[in-house]
Structure formats: C-alpha cells, structure tokens
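In this view, the complex is presented without one of its protein chains, the others remaining in place.
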Amino acid sequence: MDFRTRVRDWLSANLTGEFAALAGTGGPGREHENVELRARWEKALGAAGWIGLGWPASHGGAGADVATQVAFFEEYARAGGPGRLSHIGEYLLAPTLIAYGTKDQCDRFLPPIARAEEFWCQGYSEPGAGSDLAAVQTRAERDGDVWRVTGQKVWTSLAHLADWCFVLARTEPGSKRHTGLSYLLVPMRQPGVEVRPIVQLTGTSEFNEVFFDGAVTAASNIVGAPGEGWRVATGTLAFERGIATLGQQIGFARELDEIVTVAHDRGLLDDPAWSDRIVDAWVGLQALRHQALRTLGSGDGVAPSVAKLMWATWHRRLGELAMDVHGAAATLADGEPYELSAAQRLFLFTRADTIYGGSNEIQRNIIANHVLGRSRRG
Amino acid sequence: MDFRTRVRDWLSANLTGEFAALAGTGGPGREHENVELRARWEKALGAAGWIGLGWPASHGGAGADVATQVAFFEEYARAGGPGRLSHIGEYLLAPTLIAYGTKDQCDRFLPPIARAEEFWCQGYSEPGAGSDLAAVQTRAERDGDVWRVTGQKVWTSLAHLADWCFVLARTEPGSKRHTGLSYLLVPMRQPGVEVRPIVQLTGTSEFNEVFFDGAVTAASNIVGAPGEGWRVATGTLAFERGIATLGQQIGFARELDEIVTVAHDRGLLDDPAWSDRIVDAWVGLQALRHQALRTLGSGDGVAPSVAKLMWATWHRRLGELAMDVHGAAATLADGEPYELSAAQRLFLFTRADTIYGGSNEIQRNIIANHVLGRSRRG
Amino acid sequence: MDFAFTDEQEDLRATVRRLLAKSDVPLWTKMVDELGLTALAIPEEHGGFGASLVEVAIAVEETGAALAPVPLLATVTAAAAVDPSTPAGAALLSGLAAGSTVAALAFPDPAGPALTATRDGDAYLVDGTAVHVLNGADADIAVVATDSGLFAVPVAHAKRTVHPTLDQTRSQATLVFEAAPAERVGPSAGPALSLLRAALAVESVGVARAALAAAVAHLRTREQFGAPLATFQALRHRVADLTVHVEAATSSAWYAVRVADTDEFDTAATIAKLVATDAAFEVTGECIQLLGGIGFTWEHDAHRYFKRATANRLLAGTPADLRRELTPAALPRSTGVRGGG
Partner (left out) sequence: MDFAFTDEQEDLRATVRRLLAKSDVPLWTKMVDELGLTALAIPEEHGGFGASLVEVAIAVEETGAALAPVPLLATVTAAAAVDPSTPAGAALLSGLAAGSTVAALAFPDPAGPALTATRDGDAYLVDGTAVHVLNGADADIAVVATDSGLFAVPVAHAKRTVHPTLDQTRSQATLVFEAAPAERVGPSAGPALSLLRAALAVESVGVARAALAAAVAHLRTREQFGAPLATFQALRHRVADLTVHVEAATSSAWYAVRVADTDEFDTAATIAKLVATDAAFEVTGECIQLLGGIGFTWEHDAHRYFKRATANRLLAGTPADLRRELTPAALPRSTGVRGGG
C-alpha cells in the first residue's frame, strides 16, 4: 500500500468517535478550540508513528523524504485533521537537537515528543523587542548544577499547554546582541514559571507571555556551548515553515470554498466583478502551490521569506474577501459575548499572519539582504 | 462681465485661425508639439494681460487671488488651451524675484515674462544626483563684472526654447551640500551654453541636458546674496504646482472621457468589472478635486506633496487603464518610425509623472519628515 | 469653496476633544447637557443652536477619533434628516435638542422589501423591517425611511433585536414594525441616507487619524535594532502613504459636508463614503501592521479602530454597492461620450 493511502486509511479510521468533533478545529486563529481532546489526538498520532516522520531513523524517526512528509501534511489537511499541538517540538526543537544536541539530549527529549507525551513552546521573542530577536534581556546564571532563568518572553504559542520551553537567554552578563546567548531547555511546570495568555483581537487567545523568575533547569539542559545560543537558534529557524506549506494550502482552499459558497448563495457569482475577484484569489492560491512545489527542499536562501510574504499577504486579502461577500451582515457577530463567524475569525486573524513568525517587514529585510547585500540595519 | 466669462470669451475669440490647431497640444508628454506656434500663442496671451495674473500690481501683475487664478486655469483647460511655455518664468522665477530679488531685477525681468518675450528654464537637477537637489557640482566664479558658470544640469524642461535659465551654482569652492550655493540668472543664447535634448521612452523629447562651459552672466544677475542660493531656490519650490492643479484635472477628465469612449465602442461598459474600474478612476479624479479645493492656498506644509503623490499615482493608473481598454490593439503603434497613439503616450509618459518634479519617494520623505520628524537621510 | 473652519468651529472641536480625552462617565450626559452636541444644527426656534452641518461633523469626527460608545452620530443624522416644518418633526427636534431623546435613522435591507407607511386617520402606521440600525440598542425613536417619506416611530412600538457586533463600540438592532403608530417628520426619505453616509465618512476620518496617530506615537518611541522605528525609511514611507489616505479621506468627507445643501450632495456623500471608509479601512489595518505584535492584542485600541473602520465600510452601502450607484454619474451617457470636465 502506498504511503498516501496508508495515511488516508489511518485518518479515516481514527478521526472518528470523539475525535470526529475535531475536524477543522485548532490551528492559527483557532488554537483555543478543543485543547484537551486535541492533546489526546496527538497521543493517537504518536502511537501510530506519525510524529517524527522526517527525523532520521537513528533518532527514532522514519527518515521520510520531503515528498513523503508533504504527502502526510496534504492527506492530514484533506481529512480535516485538527491543528497540531506537538509541532513545535517535532519541527523546531527536534531538528535543533538532532543538529546541535548531545546523544543524551536526543535520547531524553525526542521519544516523548514522538509519543506526544511532552509538548514544547518557543521562548525567543521578548516584550518591546518586536522583530529584533537579538534584543534578548532574559538572563540565566549558572548556580551549581542548575541554570536559573529570569526574564520575560512573549508571543509564545501554546505555552499554557507546554511541558518544556526552549529559551534563548543571556548567559554572559554585559554581552550585547547576538553574543553571550545560550539555548536552554527549561521545564514549564515549576514555581518559577508563570504563563499569562495574551487576548488577541479575535477575543480568543493562543499566544502567551511567559515570566521566568528564577526558574530552574539542569545544567545539562543547554544545547550547544554557553554563548552559542544565537547560532543554535537561527540554524533551525528555517525549519519553522516549508514542509507544512502544502497542507496549509489545502486549508486555504477550504476557506476559499466557503467564500465561493456564500458568494453563490448571495447571487454574486453572476456579477463578473465578483467572479473576477474570486478567480484572482484562486489564481493566487495556485501561485502559492507552484511556489511551494518549485522551492520545497531547494535550499534556496530566500525561498522561505518569499513563501511567507506570499501566503500571508494572500491570506490577508482572502480574509477581506470573506467579509466582503457577506456585505453588511459581516458587521454582526454570531453571539454573545463575542462569538465570531468563520469569516470574521479569518478576517481578523489574518491581520496577525503578516506579523507573527517573522513579519512582512522582516521577510523583506531578509530578501533585500540577499539581493542587495546587507544593510546596516534590519 | 465676471472674470470667468471674460476669460472664456477671450479664449473662444482667440483660439481660432492658426491657433485652432493648438487645441490639446503641448504639455507634459507632448512638449515637442507645435513649438513655434505655441510661442506665438504665448505672445497673444501676454498682450491680452493673462500672464502674471497673480503677481502684485506693484510688479506689473493683476494681483488676482487664488480663486481667480484657478478660474483662469480651469477656463483655459476647458477651452483646450495648449501647454504653456512661459509658465516657468511666470510661476517659478517671478515669485522668486518678487520675494528675494532687487527692484532692478524685477524691472528688468518681469515685463518680458509678462509679454512672453523671454522664456525661462530651471537649472537645478544635476546628472547623477537624482532627487538630491543639494548635490550641486556646477560652479560659478566671480570674474570682474561677471559670473562664469561651468557645469551640467539635467531634466531641464524647455531649455531649447529658453532665453534665460535660473541656475543653482556653487560659488564657494569646497562648500558642501546646501551651503555656498548661489542663485544666478544666466542667458542661454551664448557660446558657453549647450543644450542637448534627452529622448524619453516615448521617442520624443521635452527634457534637456544643459552644459555650461564658462557661460557668462552679469555680476548683478544673482538673486539674494552669494551663498544664499539654497534658501532662495527652496523658498519658491512650492510655487511649482498648486494653482495649476484644477486646470490640470480638466485635462485628466478629458483623458478619462477618451477612455470611456473607447470602452463604450468596444462594448466593455456592460461588463461590471470594466465599469467598476472606470468608476474607480472617476472617483479618484473627484478625490483629486476635493483635495485641491480643500488645500489650495491653505499653507498646509505637506499639501503639495500629498497632491503630487495623489495625482501622479492616479494618472499612472489611468495610463494603464487607457491601454487595457484597447486590449491587444494597444501593442501596435500608430505609424513609423514611432508614432504613438494618445493612449500609448499617456501610458508611457505617466511613468515619468511619478519621477519628475519631485519623485514619489521624495514626496514621501517630505511627508514623513512632517509626520514623524526629520530623519538622518532623505 | 472654503474648507476653512471659523474660530468658533475650532473652539468647538477643542471642547469636544477635551471632553472625550477625560473619558468621563457618563460621557453621553455631558455631551448632551454640557456641550449640547445634539442641539448644534437644530434651529433655534426648536431649542437648538442653529449652527450648520459643519459643527455637527466636527463633533462626529472627534467622537469617532475617540471611538466613544455614544449615540451621537445616530442622533445627529436623524435630527438633520427631520424636516422642522412638519409639526411632529418640530416636536422631535425639541426633544433631540434637549437631549431627552435618542434617535436613529432606520433603513430597510436594500435587497429586501421597502418599509411602508400607510395613513390611518390622522396618523400613520409603519410596516416592515429595518436592519443595521446604528445604536439601535439606545434609540428611543426610529426615524424611518419609507417609500412615502420619513416617519418617527417610538422604538417601544417595534420588535427590537439587538445584535452582538464585530465593532463592539457601536450597537446595531433589527427593528420589526407591524402597524407601528408613526408621525410624519419629512416629505421624503431622500437625504437621510446621504446624511448617514456623509456622517460615516467624517467619522471614518476621525477613526483613521486617531489610529495613525497611535501608530506614529509607537514608531517614535519604540526602538528596534538599536534605532527608533521612526527612523526606518520603509516604515516612514508607509506612514507617508497612510497620511495621503487620511488627507484624501478628509477632503472628500468634508467636501460632502460643505455641499450638503446643494444638488451635488447625494453624489458627494456617496463618493465620500466610498473614499473615506476605504481609506480608514486601509489606514487602520496598516496601523496594526506598524504596531506589530501589540497591534493585534485585545488590550491595544488598534483593533477597535480597525473594527469600526470595517463596519463603517460595510454599512449603509458596501464599496461594491456604492460603485454601482455612482456608475450613472461616472458614465452619464450610454454613448460614452461626455463633455470635458
């Protein structure tokens, strides 16, 4: 049986019963939905061996190539699989450990990720630093057998669910910018860690502030040498997106379908001005797909930035289209206190698409550095 | 008889005979048309007292207020009056002389402008300096009773017709940027001046390079003190546009009308996608008008930059619309060697609209300086 | 045409702005009792100040900039639509001027059946459904646009459904009238929609301006990569473009206000609604981007500006609707041949 069929069969057999309610829930803008059930679903995924597909076999993975991983994401999206909770561990931490960690670290941390027994969150951004990831003020001091971490992180997705956080902290007092940072693995469930959700414009929450006040982690929980944190953190930043892109686009297509349905029901499709606008959205989605197919795994330095700018900008415009096809009715919410329709949620959360995960401005800086050479700033 | 009627009557009585051929000719993108006849037309305008309407009566003008001057431009545009040749003297030099010049200079230079006996051009921009007007390398040395001017100016409209040029030249050797510049009035018809037309993307020419090689002007032909040239030049830069705006918009409306006619003839107007696009162009034109009416004469510091950005951007889009309504036929020229249709000329020359007379980037710098405070650059 | 404000008008703006800056509660009471903002354009003989729509628009623009959740726009547009020469209109205006009554214009769904008024002896009965009635939760009197004129109906006589809204700073209601007793307050519903559109345009100017000011303040104070954000040219140019949007919105919105007494008003108000609400939408959306992460938090006001701008853009005629309404003006002859200018 080919891989795709295997994935499809497993999903259709398992996304049933209590899990049937998960279809289409979770993910960006909807991370607040069905959290406990999704955590159980992750364990089912892990038990079936779907987590860590791309890790090398030597590290407990399936050593799947890019095309195979893409196939998984596509089938998962097509089946309406819910937004993932273990992806930060699987796609951000694990490649980092595999590239820069010790064997002991891999042995300790990879299996619980693969079994969805431990969830992770990412402690990079800090308040007031915006997109400037090197403006780290969180500090960690070595104290005997442990690191003591004090500081504040922000925009931390899923921190409230996470068991661990990988933290960029300043371990050389007085160091500046990219120097003197270390990459620490810090347990979240301890007295020195406080998580406060950030309520976003949708009225829901999926990002958090995380306060470390003398939080403790074992001295061995450092990836790379002390002071090498910037290299470790940026070496795997590019893992963040890419492979998931084609699956993400299936979700986009579903959103566009809903828009088409509304436009049809409201009798707009006979009006060429409306159908042209929808055709443009559809063409843009095809262009996203062509871009992903051409650049996936190509190692092209600007490809991730190009892809992020393309999809975030396209998706934001899709959110506007979703509202416009509803017309004035789109100004009414679905219910009290602030229950939003799918179109409204899409519309509002896509304003965040162009900011989180590297803002449009940061992506433009990266591309410009590549095309025009580095500039002094940005 | 009210002023408007007087203007209208005069135009309908005079834009006849040989001058009838002038209707709609000249102006940006068409400065190469009917030059000699337009020069005679300017003399007729001057003889009738239409040049210098806004100058104070003490300087030989009519002391007309802004509304009256606007009325003249509107009626002139409505009658299809040709692109002006004396406007650089009338609207750029004359206000400068009135503000900063001596009585002798006003007596010497204003009357020939008002009679259209002497045409002027503006010697500010230099090759390689782009929008950086302070990057002046042209130098002038005092030599007994005269200044000797050496250097090169560029983007000089109508230089090939001009009798005089007002030149920003460096008179203090070794001075930098805005300091050490002087504002000199230099006769064009002398051996030390060479004018070379710049052929633009339309295949026609209205800008020039001007080479000064020891060109001479009397010591008295300096406006303001030596070294004060920057203040004199920038003090009247804002005169450049503004009052002419509402007349310019009548020309824009005529261009839009032509587009509507083509769209109608090609059966496009029954298609809402096309009619919406034309409505948007029309709405944009109304917005230009509202903007001009609200800010004319308001002394609002950013208003000229806002207006320039608005009209240049709108006009560029109009040029694209003009091509699009023709479809594939727009790729064929009207004749050999490179005769362009009105739509093609509009389309191509509007690419210059966003560059000359202060590029979009320069206008954005000016607005940003106003809103955000000055920055180190730009 | 003179767009300049008189000294008195500038004073009014400053006074309204001062009150709004205090975030006083009860704000509405103070707006009405202390400043008499609902009385501005009502004739003196009906208890008002006899000022013009310009004064009203100043108050609406400032109230929009503050996103104040008060029924000012609803009440003053209703007041401006009422014909003072009708007896019931005169009475209603007195109540509005005194601030004892909150009113709102009520229109049917453009895609649905019209609202109708039928004579019943000396009185009238209104039937039909009005949708998206602004500040419908607060209104005492609905000023209803029917196909036979403008009618005042006590909201108590309608079935009112107050909806939760995307923009939480302004309520909306659906009002269902079933033979609701009504009084005639104007011969034609004609100018009512244009008044609402012009007011939404002017309000959107205030919303856009305030959002941009918040973003500008952020850029001037926040540092990144070792320099204030306000020194980054890409952001500077974005701010310049947004300034152009605000300027264009201001001009078209105020043009409509200035021609309110002319034949041009319907077209000008439609253009103003299109230009100003599109501009406010663009500006408030981009301000979220300029603010970065905090821009999409609930805590920051940026999303409130954006949601108000979104609502103003879609209510009382979407951009798509407005373009179609403007088509005859933009393409006046089916021959496609028009006179210059």
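The chains carry the letters A, B and C, assigned in the order they are written, with residues numbered from 1 in each.
Just so it is clear, a residue touches a chain if its C-beta (ideal position, glycine included) is under 8 Å from a C-beta of that chain, and two chains touch if they have at least 3 such contacts.
Because the structure is predicted, anything quoted here is derived from the model rather than measured.
Though it is not drawn, the left-out chain touches A, B, C in the full complex. From the options A:A263, A:A330 or A:L348, the residue with contact to the unseen chain in the full assembly is A:A263. Not every partner is drawn; the one left out touches chain A at residues 74, 77-78, 80, 250, 253-254, 257, 260-261, 263-265, 269, 272, 275-276, 278-280, 282-283, 286-287, 290-291, 293-295, 298, 302-303, 306, 309-310, 361, 363-365, 367-368, 371-373, 375-378.
Residue-level contact of chain C with the missing chain is found at 232-237.
Taking the complete complex into account, residues 125, 128-132, 135, 154-155, 198-201, 203, 273-274, 323-324, 327-328, 330-340, 344, 347-348, 351-352, 354-356, 359-361, 364, 377-378 of chain B touch the chain not shown.
Definition applied: only the chains that are shown with their structure count from here on.
One simple way to say how far apart two chains are is to compare their mean CA positions; for chain A and chain B this gives 53 Å. For the pair chain A and chain C, the distance between mean C-alpha positions equals 40 Å.
In chain A, the residues that reach two or more other chains under the touch definition are 273. Across the assembly, chain C contributes residues 320 that each touch 2 or more other chains.
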